[in-house]
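Each remark here refers to the structure printed beneath this line.
Heads up, one of the protein chains got dropped from this complex, but the rest are sitting where they should.
Here the chain labels run A, B and C in written order, and each chain numbers its own residues starting at 1.
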C-alpha cells in the first residue's frame, strides 16, 4: 500500500539563497529525502505548494483538502510549516475523510545542520501507516489528535492541550 | 509515556576510524540523534551493546531480551545491525513480552552522507508509539511482523515473506 | 609557525534559530572547523566580533585592525561577511602592517548544506601561509589584492578589478 507525501512548504523545505542571504523555496527537498529514506518506490509524491505557513490562506488549505480528498492512497503525510499546522489540520479534520492524514514539519530546515526534518518525516510515515483514520500532527516524537494540540512557541515544541 | 531506545550497534552506529580507515564502534551516535530529533526528554536511552550484528551471539540476544523484559517502558526501539536483525527479533518475539518492540537499523551509517538512519529511527519511534504489543522490524518505511520478513541482500531491502 | 584565525561574523558563521526562523550569531563555528581541519593545534583562534558585515561600523574595522596589529602571528586569516569585506580590507591594507592578512568568508553558511565555507577557510589558510606580506581577499578559489577586487552581487562572486 502506497503512502502519499504532499509538500506544502514550511521550514522543512526552505533553502538558503546565497545571493540574498534569505531562506526561500525552490524545488522541494522531499524527492531526495524519499530516495535517501529508501521509500521512494512505495510513495506517491505530490508537489502541491511551497509556502511559509504564515502565508497560507484559506484557499491554500482548501487545496490541501482537495488533494487529500482525491488521493487514491488512504495514508497521507502532509509536510507543512509549523506556525499554522493546526489551522490546516482543523480544515482537514472537520472534513472527516476516512483517511489517515499526518501533518508534520520541522523546527530546522532539512538542509541545515542538526535538522529534525528527516526524523519527523520518518515518524510521520510510521504514524500514517499505523494510526486509525483521522487527522494528526506529528512533531517532536509525538502524535497528537488535530484538535488536542498547540504549538508552544517559546519552547519550540508541540504540546497536548489539556 | 516514555520510549526506551536501546543501542546494540550495527551499521547505524558505525564511525570511521581515520587511523585505520575502517569502520568501528565508539560512543553511540544515538544520544546526539535523540537531541536532534527533539525527543531526548521523552526517551530513556540504554547503551547496551556495540556490535556488528554478524558478531552477535546467543548471549548477546539474551541481553537484549533481558533489557526489554526489565524495561519499565512498554514502547521500545532496538537499534540493531540488519544482517541478523531477524534472529534477534525471533528471540524477542518468542518471549511474548506484551510490549511493543520495534527493531530498526540502517543501510548507511548515521554519520555517512545520504544515510537512511535518522529516518528509520523516526519511523521506528512512530511505530513503537502506535503498534499493538508485539515484535516488529521497521526498515525502508515499512513495518513487518518479526516472523514475516526477510532481508533481500541483493536489493538491500527488507521484504515481507509470502 | 602559527596562524591566527580571527572571527568577525558574516554568512560563514550564521546559525539557524529554530524559534524565530531567522539566521543569527551564536558561538562561532570556527573552533569546531579548525578541529575538523586538524589544524587547531597550529592556530590561535580569536573570537573578536559576530556581526553581519552590513552592520560593521568604522569602530569595528578599527578593532579588526588592532587585532592584526597586536597579533604575534604574522599570518592571519580574518573570517568576514562578504558584503563589506572590501571596506575592512581597505582599512587593513592602508595600514601597511608587514603581515600576511587574508580575508575570507562564505556565500552559504558553514552549517548549511552545500556550503563553500570550509573550502574557503582552507584556501585562505593556504594563502596566508604562502603569500608575501600584504592584505588579500580569498573567495571562490582566487586570491585578490585588497585594492583590486569587487563583489559581483548578481553572480555571487568576487572578481578582479580591471
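Quick note on the criterion: a residue touches a chain if its C-beta (ideal position, glycine included) is under 8 Å from a C-beta of that chain, and two chains touch if they have at least 3 such contacts.
The structure displayed is predicted, hence computed values, not measured ones.
Chemist: So which of the visible chains would the left-out chain be touching?
Modeler: Answer for the hidden chain's contacts among shown chains: B, C.
Chemist: Considering the complete complex, identify which of C:23, C:49, C:124 or C:137 is in touch with the unshown chain.
Modeler: Checking each option in C:23, C:49, C:124 or C:137, the one touching the absent chain turns out to be C:124.
Chemist: I'm checking contacts with the chain that's been left out. Which of C:51, C:68, C:85 or C:107 qualifies?
Modeler: Hidden-chain contact among the options goes to C:107.
Chemist: Go through subunit B and note every residue touching the omitted chain.
Modeler: Where subunit B meets the chain not shown: residues 11, 16, 18-19, 21, 23, 107-109, 111-114, 153-154, 156.
Chemist: Pick out the residues on subunit C that sit against the missing chain.
Modeler: Touching the chain left out of view, subunit C contributes residues 3, 33, 36-39, 42-43, 107, 114-116, 118-127, 129-131, 138, 140-143, 156-157.
One rule holds for everything that comes next: only the chains that are shown with their structure count from here on.
Chemist: If each chain is a node and each touching pair an edge, is that a line, ring, star, complete or other?
Modeler: Chain contacts: open path, no cycle.
Chemist: Which chain has the mean of its C-alpha atoms lying nearest to the mean of all protein C-alpha atoms shown?
Modeler: Per-chain C-alpha centroids ranked by distance to the global centroid put A first.
Chemist: Fit subunit A to subunit C on CA atoms, both being copies of the same sequence, and give the resulting rotation angle in degrees, nearest 5.
Modeler: Answer in degrees: 180, to the nearest 5.
Chemist: Can you check whether subunit A and subunit B touch via the same residue numbers (shared by over half) or via different ones?
Modeler: Looking at both copies, the contact residues mostly coincide.
Chemist: Averaging only over C-alpha atoms, locate the centres of subunit B and subunit C and give their separation in whole Å.
Modeler: 43
Chemist: Quick one: report the Å distance separating subunit A from subunit C, using the average Cα coordinate of each chain.
Modeler: Computed from C-alpha means, the inter-chain centre distance equals 38 Å.
Chemist: Distance from the CA centroid of subunit A to that of subunit B, rounded to the nearest Å?
Modeler: Each chain's C-alpha centroid was found; their separation is 25 Å.
Chemist: Can you list the residues of subunit A that touch 2 or more other chains?
Modeler: 107, 114, 156
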